[in-house]
Structures are given as C-alpha cells and as structure tokens.
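Complex shown without one protein chain; remaining protein chains in place.
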Amino acid sequence: MKENDNTAVLLIHCPDKAGILAAVTEFINQHKGNILYLDQYVNREEKVFFMRVEWDLTAFQIPKEKIEEYFQTLLAIRYDMNFRLYFADTKPRMAIFVSKMSHCLYDLLARYASGEWRVEIPLVISNHPDMKPVAERFGIEYHYIPITKENKEEQEAKQLELLKEHNITFCVLARYMQILSPQLISNYPNKIINIHHSFLPAFAGAKPYHAAHERGVKIIGATSHYVTGELDAGPIIEQDVTHISHKDTVDELIKKGRDLEKIVLSHAVEKHIDRKILTYKNRTIVFQ
Amino acid sequence: MKENDNTAVLLIHCPDKAGILAAVTEFINQHKGNILYLDQYVNREEKVFFMRVEWDLTAFQIPKEKIEEYFQTLLAIRYDMNFRLYFADTKPRMAIFVSKMSHCLYDLLARYASGEWRVEIPLVISNHPDMKPVAERFGIEYHYIPITKENKEEQEAKQLELLKEHNITFCVLARYMQILSPQLISNYPNKIINIHHSFLPAFAGAKPYHAAHERGVKIIGATSHYVTGELDAGPIIEQDVTHISHKDTVDELIKKGRDLEKIVLSHAVEKHIDRKILTYKNRTIVFQ
Amino acid sequence: MKENDNTAVLLIHCPDKAGILAAVTEFINQHKGNILYLDQYVNREEKVFFMRVEWDLTAFQIPKEKIEEYFQTLLAIRYDMNFRLYFADTKPRMAIFVSKMSHCLYDLLARYASGEWRVEIPLVISNHPDMKPVAERFGIEYHYIPITKENKEEQEAKQLELLKEHNITFCVLARYMQILSPQLISNYPNKIINIHHSFLPAFAGAKPYHAAHERGVKIIGATSHYVTGELDAGPIIEQDVTHISHKDTVDELIKKGRDLEKIVLSHAVEKHIDRKILTYKNRTIVFQ
Partner (left out) sequence: MKENDNTAVLLIHCPDKAGILAAVTEFINQHKGNILYLDQYVNREEKVFFMRVEWDLTAFQIPKEKIEEYFQTLLAIRYDMNFRLYFADTKPRMAIFVSKMSHCLYDLLARYASGEWRVEIPLVISNHPDMKPVAERFGIEYHYIPITKENKEEQEAKQLELLKEHNITFCVLARYMQILSPQLISNYPNKIINIHHSFLPAFAGAKPYHAAHERGVKIIGATSHYVTGELDAGPIIEQDVTHISHKDTVDELIKKGRDLEKIVLSHAVEKHIDRKILTYKNRTIVFQ
C-alpha cells in the first residue's frame, strides 16, 4: 500500500485546561481536515496536557504555509501551548555515527534501503574506517573522522560542519564509542538518539555486559535515549530485555545483546521519524 | 499425578577436571540408582564444575543414612568437591516475613495450601498486625513483632528464637519492610530470599517505583535474591520485567509491579525448595 | 491512597464523523465535569468511533440520575451512538465458577479480599465440592451443583436462579470444566469471562497442554475471552505466553501454565470491573 504523505502532524503540550482537546479537533474539523490519528495524555500530577494529532491535508482549507501562523494565533496563544508542526512530505534528514560494530548500522540501512521509513540518510560518520564497506554497499557517503583526546575539538567541528552541510535534522549513534561534547549536543537538543547496551539506569557507562555478568543478573537489556550532557542519563525512548542464565559468558551476553540493541534502536528511530515523541522534564511521551 | 518423594538430590561444585561427570553418574548407576534429572555446568573462565543430580532411591543399594559418608569417601575427597545431599522426603521448613502488603503472602500461601510445594510453613512473622487475618485464613501462626530503632536487637533475638524453635531452614521476605541485621543474616547464609521491586541493580533501596517513574524508564521489574550483608546486593535468583508507558503513574507502577513481585518471588522460593540453586561468588547457578 | 469513587464512565461507539470527540468532551466540560481519563480509537476501515471517558462528578451540574437521559437526548441521537453509562460507586457483582483447581480462584479472591478491586463477589459455584474450603477461607458462599449429561438443564436452571437472586452482573469461569449451554450464555452476553489454557486460536478445546507438547511448540499461552455460543471462539480480552523447551513434560507445562492463567484471567476481570472493555464484531476494544 502507498502511504498518504499529504498529512500534517501537530505535537502539543500546554497547561491542562478544559476544552483544549475540543478546540484542537474543531480547528482541524471545521477547516475540512480529516483526522487520521489522535493520541492525547494528561499528566494529572503536573497538570500538563500532551497531544499528537495527524490529519489529511487533501481538503484542508488553510494553506500549508499558513497553518502554523493560524494555529499560533487562534489556539496556541489562548492555551499557552508549546507546539511543533510537521508535514509528512518533509522528510527528516538523519546522520548515522558508528564505530566498529555493524549490527545496528545494517539494521538501520536495511530499513532505509527497503523504503520502510520516510527519511533521508545522506551520510555516515565514524571514528574508525571499518564500516566504510557497509556504507558503500548502500551507496552512502562515509566520513572517517578519527578522534583522539588532542584533536577532539577540531574533529567535532568537522562533524558539525558536515551535519550542517547536509541539513541533518537528527543524529543516530549506532554504537558510536565516543562521548559527544556538550557543544555538539547543544546543536541537536533531543535530536541525537543513542543506544546503550543495558537496561538503564543499571550499568551506565563502559562495558555494561561485563558489569551485568559480574553482578549475576538474569536479564540483560538495551535502552535507546536522547543524548544530553549527562552520560547515559537522557530521556529514555524505548527499552527491551532478554532472559539469560548463569551459563552465558560475557561473549554470549554481547551476542544476545546485539539483537536487542538493533531492534530497540531502530524502533526509537522510527518513532522519531514519525514525529511521535515529545520530551518533557527528561522523560519522553511516546504517542501511538 | 503423585510425585516420587523417595529421591536424593546432590548439589556439587569443585575444580573442573576430566572425569567428574562420569564418576558421579557411575557412583549412582553402579549402586542401582535411577537418575531422574541431571544438569551440569562448567564455568570455563574460573574452571569450576557445577552439577545437580536427582535419582530414585527405590533400588539404591547404599542406605540413605550412609550415602553422604560413601560419597564423601569415594568421590568428594578425590575431586575436592563441595557438596550437599538432600532427600525429597525431608521437607525444608520455611518462615515468611511480611509487613503490610498481602499479594506475595497470598501467592505463597495459596501454593502451599494447594500442595504445590514440598515444604512446611509453620509461621509468619511481621512487624505489623495487618496480615494476621491472612495467615489465620490458612491456619498458620502469626507473630507480631513490632520493630523500632530502639528495640531492634531484642526483637530480632525473639525472631531468631522463633525460627530455631520451629526448625526453620530458610526464610522468605515477602515485602518485609525492615533491613535485617548482619547477625540475623549470618544465621541463614544464602537461606533468606527477598523480593525487591525493581530490576536490580537499578533502583536499589527505598521507593524504587518512585525512582523508576522519576527516571522515565519504559520497563519496570522485580528481582528475587538471597539476602547478604549488603542491601539489595545478594545473589540474584530470578528477575522479570513488564513494559510500561508514560501514561503510568507511580500508583499504576505499584499495581503492575505487584504481579511481577509475587510471581518472581514464588518462582525463586520454588527453586530453593526443589534444591535447584547453588551460589558461587555472589552469583547463582539455577539448575533445570 | 483512597481512590475517587464519585466518577462516571461512558463507553461509546458510533459511526465515525467529525466532531464527536469535541461534542462529548464539551458535554462534560460545560457542565463542570472534570475529565480524569479519556481514550478513543477510530476503526478507519469500518469507520467506527470508540471512546471511553471517565470524569469526576463532584462539581458536575447534571444530577447522576439524569445524565443518561441528557446524554441520550443531547448527543446519542445526533451521532447515532451506542453507549453505556456506569458509576464507580455502583460495584459490579461477580460470580465465580470453578471446578477442582485452586490457582485462579485464589488469585481472584486474594485481590478481592485485599480490596484491590471495586467489585462484590457474593458466591462461588462449582460442579465439584473440592474448592469449598477455599471459598470458606474467604467467607464466600459456595454452591456445589454437580452436572451430568442427564441433569445439565435443570442444574443450569439452578445456577441461573442463584445468579439472579444475587443480582450477579458478570461471571468468571476460573478453570470451570463444563461447557455452558447457549441458554445460560444468552443471559450474560459478553458478561462471562473464561480463561483458556492456550494461546487461542491454537489448541482450542480439551487438553491444550497435551496438544502443545505433542506439537512441540516452544511457547505456551493463556487466553481470557468472553464466552459465546462457539467454544473458545469469543472475543479475546488478554493473552500472554511463556517460553518452554523440549525438556518440559506435559506436567511441567501444566505447572508453568498455571501462573499465566491466573494472571491473564485476573487482568481481564480487572478491565471488565473497570469498564474498560467494549466488544465489537467478536473483537474487544480494551481502553487504557
């Protein structure tokens, strides 16, 4: 089936008040928009309203380039809304960062190549040359930018330049074994997705499978999250786990973990591409 | 079906050498024992051999009361074995410690009352009076022993006396909201099973569901483990998790967690009753 | 925490049209109702709108006994709605049917006794005397009504009389090993919840664990569903599974299955009690 790409998505959060849901749906309905998906959530403790609505623009009477302004004027001001508007035909542009492991990279590129996602992936950046053949297999630019303590600042500047050149809207760290500097992160707030190979907050930092084996846990996990200044502490998007036993060596944990990592990362990337995620106070709201 | 209770179980660990498995199985076979279950595991890194074997004693030629001595003389010395011998018709005797929550207590007592487990449960101990009606429902002694900072030592002495009086072989903390003193623990090394309401090592200590909510995790878990001197850090027996979403409040996490807690605790207790667990260097080997 | 029981729940389905969601929320808001939970779903293929909304009645300006009439007049007619209105302080009344197994019965009664559910359970009905002590433990009437081919009709008439006498609003078959007649079922359409010990539609009918073992599956499951005239074919409410291996005998499947069965059944019962389920064309919509 051909998916409809003449749609708009609104992501909204604002103080909870009576009537917001009605006001937003009426805004769309009365101008002949056809609502395709609607999911809302009210955080009762903090009295905040969150909403994602996607509607068909085919018969919508407000021109695309005017929707933001109209929504701002007619609704956002009245309800003190924080909102973002996206169009399905404007594809996000994604850069992949990778080091030496291929499993996440392959999973991302296979989905991309098969047309599963509405995204553009113009480049792969790596601190190692190893994954170049993989990127080339899929016809994607590969930039080898080795990083040492000494050259980190200038190499990150190069990375940033590449990201700007290619109009990258979000980054995916597909087992990229370097800690990004606060400067780089600040350019992509809640727009850098990392996969960490543990069920965070357990085993943050280096060598989580070794730590899991040492601790003798009976499950291992993987966590995708947005990168913030604090290591492995950003808003969690998705987690999954698998059962292990005393028989599993560290190598077997690493192997079992690979399948978790790639699926958990790809699911997070997909939700980001589909504009289904809002972040609020270091947590994510993931709409359906 | 009636389960065979004329069986013996051997739990063994020793330095790994060629021939141990053959020697043990031959010891049983040549004296007309019929092996029912056998599970072994070799830790290759540390070169340690672990084994559980259960056999039918019906035709076994060594009298029950002599098996330990014979095994010691003929095998344990030769292979430098650490072993324990159990008989299915000698039921372990279990004490339950509880505070104010009933879900784990009910799950344990329902299995006990239905005859699902080869165990005796002569008493329930609590620092609150609330669960007395539940214990009474199942005809089990309930000892209310309130604990304050000031009286902790003497009250634990009372608890210990009760455990000795009733020949308790292991204890189960079914959401018992008190930290046991090192003295009490030292009387039951690897014989006190606790349920912690998180996927340890994440969220050790108090209020893990609050901490999980605050951190914005997408899974919550429960962990059963043997109690050691270090809080929530003993050998893990079993863990399980369930997926949650941003919509779940702390109260909903608490509610969803209850089902995890009771099942994870009861599974750990069952394995302990069936003598399927060995501990080694703060990890468990859980035989099948 | 004390849960608010001065709330109303509306379950609605109707042909999908623009404006329904807005109309319903406005109906509540403008009369000073405070919406606590709202979940809606549109079946795009069949163009049907489904909704559950729960609101606080404390300041609601329409008297409780008038809400149904007002809603009917002002909204249901206009949108061709099929709706049901419930009040949290009107507890559903549940009868449990059981045969010889205790695990589901204990799980239901433990939750009931602990006050976890807003429900009344005035009686247990069984075709065997075995579970009488369990019901008595919880102070609940137990009716032993043995059933043979010959007496089935009159015995079911007795059952029905008991249900009417006790104003039972829904029934739970907690491993009740009798097939209900169409007459009995027709008295409680989508109001009899069964637990079947397989992941339906696999292994419908008798002895599913034996069939699962014979087929050599690697997972077993449990399915809770509403009872209809066709055996094991009614609308599914909840399912869960657990992994097994070639080592598991039929007895071990039965044992592992018990924990699945009791949790899956109790979760279905809870959703029914909380008025979170709508059935439509032999499927359930389970609101959050």
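We call the chains A, B and C, going by the order they appear; numbering starts again at 1 in every chain.
Here, a contact is a pair of C-beta atoms (placed from the backbone, for glycine too) under 8 Å apart; a residue touches a chain by one contact, two chains touch by 3 or more.
For clarity, every value in this text was computed on a predicted model and none was experimentally measured.
> With the full complex in mind, choose from C:I28, C:I236, C:L253 or C:V269 the residue touching the hidden chain.
Of all options in C:I28, C:I236, C:L253 or C:V269, contact with the hidden chain holds for C:I236.
> Among A:Y70, A:F83, A:Y106 or A:Y280, which residue is in contact with the omitted chain in the full complex?
A:Y106
> Would you indicate which residue among C:M177, C:A202 or C:L231 is in contact with the undisplayed chain?
Considering the complete complex, C:A202 is the one touching the chain left out.
> Which positions on chain C touch the chain that was left off?
That gives, for chain C, the contact residues 41, 44-45, 199-203, 215-219, 221, 235-241, 245-247, 249, 282-286.
> Extract the touching residues of chain B with respect to the undisplayed chain.
18-19, 21-22, 25-26, 29, 34-36, 38, 40, 42, 44, 243
> Since one chain has been left out of the picture, which residues of chain A touch it in the full complex?
Chain A touches the missing chain through residues 1, 102-103, 106-107, 110, 113-114, 116, 134, 137-138, 247, 251, 255, 259, 263, 266-267, 288.
The working rule: only the chains that are shown with their structure count from here on.
> Quick check on chain A against chain C: do more than half of the interface residue numbers occur in both copies, making it same, or fewer, making it different?
Shared-number fraction above one half, so same.
> CA centre of chain A versus CA centre of chain B: separation in Å?
Those two chain centres are 42 Å apart.
> Using the touch rule from the top of the page, what residues of chain C touch 2 or more other chains?
In chain C, nothing touches at least two other chains.
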